[in-house]
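All protein chains but one are shown at their positions in the complex.
Chain IDs A and B follow the sequence of writing; residue 1 opens each chain.
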Amino acid sequence: MLFYKLYKDADGRKVGFVQGNEACVEAALLAGMRFFAGYPITPSSEIAAVSAEKLPMLGGRFIQMEDEISSMGAIIGGSMTGKKTMTATSGPGFSLKQENLGYAIINEVPCVIVNVQRGGPSTGLPTQIAQADVMQARWGTHGDHPIIAISPASVSQVVTSTIRAFNLAEKYRTPVILLMDETLGHMREKIVLPREDEIELIDRKQTEDTPEEFKPFATKHGDVPLFAPYGKGYRYNITGLIHDEAGFPTTKTDEVVSLLDRLHSKINDNLDDIVEVCEFQTEDADTLLVSFGSATRSCISAMEKGRAEGKKIGVLQLLTVWPFAEKQIVKLTEKIKNVFVVEMNMGQIIGEVSRCSHRDAVVTGINKYNGIYITPQEILEKVKESR
Amino acid sequence: MKNLYEVRLSGSGGQGLITAGMIMGEAASVFDGKFAVQTQSYGPEARGGACKAELIISEKEVAYPKPVDADILLALSQQAYDQYKDDVKEDGVIIVDSSLVKYEKGKGVYPIPITQLAIDKVGLKVTANVVALGVISSLTGVVSYEALERALLSRIPPGTEEINKKALALGKTLEFKDNI
Partner (left out) sequence: MKSAIHDYLRPKKKFPHVWCPGCGHGIILASIVRAIEAAGKNRDEVVVVSGIGCSSRAPVYVDFSSIHSTHGRALTFATGVKVANPKLTVIVISGDGDGMAIGGNHFIHACRRNIDLTMIVFNNNIYGMTGGQASPTMPQGDYASTAPFGTLERPFDVCKLANASGANFVARGVVTSPIPLEKHIKKGIEKKGFSVIDVAETCPTIYNFFNKTGNPLKMMKDLKAKAIPVQKANTMTEEELKGKIVTGVFADRYYPDFTTSYDKIIMDSAKRSMKDEESI
């Protein structure tokens, strides 16, 4: 059962007043999602419910799995048949998905994992906001690995970010994490969905090799191997073990290093394409609020209020949380030395901001972790206090 | 008319407050062409716990999405009234269900027996939220009646169109006074 309705505007775009979770599914369908596997968990459950309702209308398929682990396994299996796949969860479930997330990374399986963050650790605050899974998104699965995580701040940004998540997953053959939060997931705003002719969709590049020539992890075309869907005559193996170009387990030191290096370089050599930030009034700012996700909105309001009082505040939204926007922080802190990192956790992304900031910059955390959305007033007070 | 309204619809789970918030937000953003953001909070209970839907309706894009002090407070339960009556702007209005809530009279406080009217005049208690929407529209003009009616009709179960229209119209045509 759907709790929203889409209308058509004069330009033929679909319009609606919808939740972040609902917008995520609408955008995923536009991006080409045709398989979703999930497990009920607050505050992400609407994503599964809307997927269950809408996927079959497009010939896609939905399955409610027996747990979080199996949902992650299923979207990997589904993606190997060439389908664009997604799952959605929140903190506890995200913890459970981590092992298979690593499997998707090492086997370069495109898929999207939505984490609608809630308070933690453990069961934490199931119905309340937090942004405390940022580091888990980066380092939750074991071993050295790269990751892409995108964190939208509004329901409209959920639409663009979800489409982007699928595109990046396909382009770089990697899982992409969409880091939302409870408030954004349940918040309703108007969205205008792009028409199909207005979106650039990326599909994983398919091999043109014959099955005999084909190697699933060949590097001859660059760092991102070309794909062959299961069932089309390319009979190959994938394994969570370190593998060679043919997909078979190896412990040869040069093959081990070359796989791990390539998994990283395919992301790290393309930061300009992957990392996206939004700057608000940073041109003349002497104070910078760095934030991501929902907290960004409070920063923008704090900036507006502060500027009305004559304070030159600017805001940097890390739309791509991972890989980290190192270059952008370096550049901004060359001229802005008063830096505040606003996050609804006890201080996670601040470590990255400090690491990348100019040595003369003073980086201060503004944190809230009581389950309540941080307010512009709270941010402004902290900014004034530390002057 | 203000450029920005902070709206708090409060009461208990099961009174349809979140539905009312959705209808109001859709009316304002999709049909009236304003910016609207709606958030909510509720306890783990499906029915009976404290519940509120909050909206900001603005001529400009909304950044921080939560109301602080409300321009419009709707209170459909004693608990909600007691909790939120002080978080209302000086020129704000409180619409209180006088059939359910003991309230202090004052300027900007509009007592209306919403639930009782829903029972007596519409014939269906659960339309109290829709009656309240009609009241909000005619008292404040934050959303147009036409937009509300359209959003309402798209959010309700088929077959309930007439009774819901009746409830909305009742809210619109009621006469109300503050400070009584």
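Everything below uses one rule, namely that a contact is a pair of C-beta atoms (placed from the backbone, for glycine too) under 8 Å apart; a residue touches a chain by one contact, two chains touch by 3 or more.
On a predicted model such as this, the values are computed, not experimentally measured, just so you know.
The hidden chain makes contact, of the residues A:40, A:222 or A:249, with A:249. Within the set A:40, A:56 or A:143, the residue that contacts the chain not displayed is A:56. Residue A:80 is the one among A:80, A:224, A:285 or A:319 that touches the chain not shown.
One chain is missing from the display, and on chain A it is touched by residues 5-10, 14-15, 34-35, 37, 56-59, 61, 63, 65-67, 69-83, 85, 99-100, 103, 230-241, 246, 248-249.
Rule of thumb we're sticking to: only the chains that are shown with their structure count from here on.
Averaging Cα coordinates per chain places chain A and chain B 35 Å apart.
Against chain B, in their complex, chain A makes its touches with residues 3-5, 7, 15-17, 127, 183, 186-190, 294, 297-298, 300-301, 304, 373, 375-377. Residues 21-22, 25-26, 29-30, 35-42, 44, 63-66, 68, 151, 154-155 of chain B touch chain A in their complex.
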